[in-house]
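Sharing a structure with you now.
The other protein chains are all here in position, but one chain of the complex has been omitted.
Let's look at chain A:
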Amino acid sequence: MLTGGGREDPLLDEAYRWLCRRTDAAGRDWLDEALAEVRRAGPEPAATDGPAPLPAWEAHFAAAGRRCRRTKPEAVGPQAPGDSDIPDTPDNAGAPDDPATVARVLLLHAAGVRTGTLTRLYTRGTGAERRAVLRALPHLTAGPEALHLVTDALRTNDTRLIAAALGPYAATHLDPPAWRQAVLKCLFTGIPVAAISALSRRAAGDRELARMLADYAAERTAAGRDVPTDLCHVLTLTGKES
């Protein structure tokens, strides 16, 4: 077991191996040391009154983005600092997360973080930290007690956050009205519906979703706008038997 902490999780073992292929040696060494430190500290202690000192894993959680970066061969070369990688590609809707997100999920799992701490980390987190908390939910929380984090993310207009919220935890726990609104929001904001976990299973036989999609398609058509290909795809899924 590579990930330590709570219950066995083969998906996180796979994620660890994925990460190791996509970050440099310094990033791998940092992560291994951070995970070892978290395991030595043991599971998260019960909450106490008063301000608690910052646990080591939480400092690692905050620093993961600068310690565990995606390997980019084109960034390596004889150029002077600042000459490389002038950004010219706008971030796109539904863009994936990165090794730092995986590192953060592994740290949260290794620390056995509970819902109260996840809520605090999400509420006062950067965009990247919030995405990691959302990605970690199915690995840390069996019941619906963290669903408020998903619904918070779905209220935002940050497409990366919305996409991260629609993983298997949302697929299991979101009620049908909220789930349908989430599907529609993806279509509105240009998030590929491939980001939605269990889309086929949940859409199958959903006549209310089919009505909402048809209404949205009619609204687009009336405005002289294209109907998104993804809308047609989901509409097809609703026609299948559940």
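Just so we're on the same page, contacts are C-beta pairs under 8 Å (C-beta built on N, C-alpha and C of every residue); 3 or more make two chains touch, one makes a residue touch a chain; residues count from 1.
Note that contacts and distances are computed from a predicted model.
Undergrad: Which one, "Sarcosine oxidase subunit gamma", "Amino acid/amide ABC transporter membrane protein 2, HAAT family", "Hydrolase TatD" or "Helix-turn-helix transcriptional regulator", is the UniProt name for the chain you do not see?
TA: Listed in its UniProt record, the absent chain's protein name reads "Hydrolase TatD".
Undergrad: Hey, which of A:105, A:174 or A:217 is the one touching the hidden chain?
TA: In the complete complex, the chain left out is touched by residue A:105.
Undergrad: Hey, which chain A residues sit against the chain that's not shown?
TA: 11-12, 14-15, 18-19, 22, 54, 59, 62-66, 69, 72, 75, 80-82, 84-92, 94-98, 100-102, 105, 123-130, 135, 138-139, 156, 158-161, 166-168, 171, 192, 194-198
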